[in-house]
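One structure coming up, written as structure tokens, with questions to follow.
Now for chain A:
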Amino acid sequence: MRLVPTQQKEIYRYLLLTRRFEERVLAVYEARGVPELPHLSIGQEATAVGATYPLDDDDWVVPSLRTRGPILMRVPLEEVVAGMYGTAGGPSRGRTTQHHMGSTDRRVLGTTGLVGSHLNAAVGAGLSSRRLGVDRVTVVYFGDGATTRGEFHTALNYAAVADLPVIFVIENNRWTEETPIGSVTTVDDLVDFVGHDLHAEIVDGQDVEAVVERVHEAAARARAGEGPSLLEAKTYRFRPHAEIITERRPEAEREEWTARDPVEGYRVHLLDEGVVDEAWLEALEAELTDEIDAAFEFAESDHQPDERAMYHVYKDARVAPDGSVVR
Partner candidate 1 sequence: MSATSVREAIRSALAEEMERDESVFCYGEDVGDYGGLYQVTAGLQERFGRERVFDTPLSETMLGGSAVGAALTGTRPVVEIMYGDFLTIVADHLVNYAAKMYFNYGDETSVPLVVRTAYGAGDQLGLHHSQMPISWFQNVPGLTVVAPSTPREYKGLLKSAIRSDDPVIFLEHKLHYDESGEVPEGEYTVPLRRSDVKREGSDVTVVAVGRMVDVALEAAEALAGEGVDCEVIDPRTLVPLDAEPILRSIRKTHALTVVHEEPTFGGYGGEIAAIAAKRAIYHLDGPVTRVGAPFTPVPFSKALEDAYLPDAEDVASAVREALGG
Partner candidate 2 sequence: MEVLRLPKGGQAMDEGTVVEWHADVGERVAAGDRVVSVETEKTVRELPATADGVLRSIDVREGETVPVGTVLGRIGEPDEAGAAERGESTAVEGETAQAVDDEAATADGETGTDADDGATTADGEFATADDGSETRTVRATPTARRRAREFGVTVAAVAAAVGTVSVTPSDVERYATEKGSTDAGESVLAGCESAASSAPTGTDITQPRGATVLGTPRARVVANEAGVDVVTVGDALGVDRVRERHVRSYLDRGDVIDLFEDADLERPEPERSESADSEPDRPGPARLSGAREPPAVASEGALDGVRAVMFERMASTSKYADTTTVSRVDVTALTSLYERLATSWDGPASLTAFVVRAAALALSDYEVLNASVDESGTLTVYEDVNVGFAVNTDRGLLVPTISQADARTVRETSAEIDRLASDARAGSIEHEDLQHGTFTVSNAGSLGAYLNTPRINPPQTAILGVCTVFEQPAVVDGEVVPREMMHLCLTYDHRVIEGAEAVGFLQSVTERLEAPESLLS
């Protein structure tokens, strides 16, 4: 697919939004703390934004812990920040952090804190598409660590056997929390884990347009009934796994990757192509700053949820705190 300038600008906006947002999260966290422990995706924005951008609004996105981009692309910023603060205006009214948030209208599937447990959920979303007779595609993101779980094997195997419209995107940032992926896998490229019946390829995770293109193709295949795809995006996170963890990765490696900043790289690319100019970029920065400011102001002034927000456990039943049915 050939991206036109409007699209390219959109993509850049999303990349910059994600970057600036996370920078702000880091700043706020360092200055005065944020209730939710940040797991920042700085450095991985191209994979996240790139794989969601080609999708229709009706297509499902199943993010991993670190896939901030798609959430910011589909959910208002205020809600996301309120989710971080655990206040009443958040997506789950304080019941859970925004990391695992779900929103059916915006086609973001809720997830859990268990790495990789959402892969088969994405398979289930594929089953729904088939049952409902719609050509909805599901994109599921996960890190390299998840590929060593049984979930990975069972989900990909079945999706391929059943030709389900699911696109599996590995955000391979080379590190499973504090352990280099190479030391815990038998393969160098994770696509080598899967069999031949599954369309699998490697993509440069820092090149947003490459990611967009791969996923666009994968989605077309999926809608045509040709089954799932596995994309291994080689990428890197510039921050530690979580902000409480001390950086231990080799400096040389970090330098190598931070030189390939996906947001900065795309900015330069668009400037070079003449798609954007400095004025436009400045205006965009200002706009995003305002948006981010407003979101944080909203969340910081938002109130804590009422205790009753907690009693949202059964849809069909009123159940008392002691587990008994309220008639």
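In the analysis below, a residue touches a chain if its C-beta (ideal position, glycine included) is under 8 Å from a C-beta of that chain, and two chains touch if they have at least 3 such contacts; residues count from 1.
These made the cut because all candidates are chains of the complex that A comes from, given by their letters.
The shown structure was predicted, so the numbers you read here are calculated from the model rather than taken from an experiment.
Student: Given that every candidate in 1 or 2 is part of this complex, which one actually touches chain A?
Tutor: 1
Student: Any idea which chain A residues touch candidate 1 in the complex?
Tutor: Chain A residues touching candidate 1: 60, 62, 90-93, 95-96, 100-105, 109-110, 112-114, 117-132, 136, 138, 150-151, 154-155, 157-158, 161, 312-317, 319, 322-325, 327.
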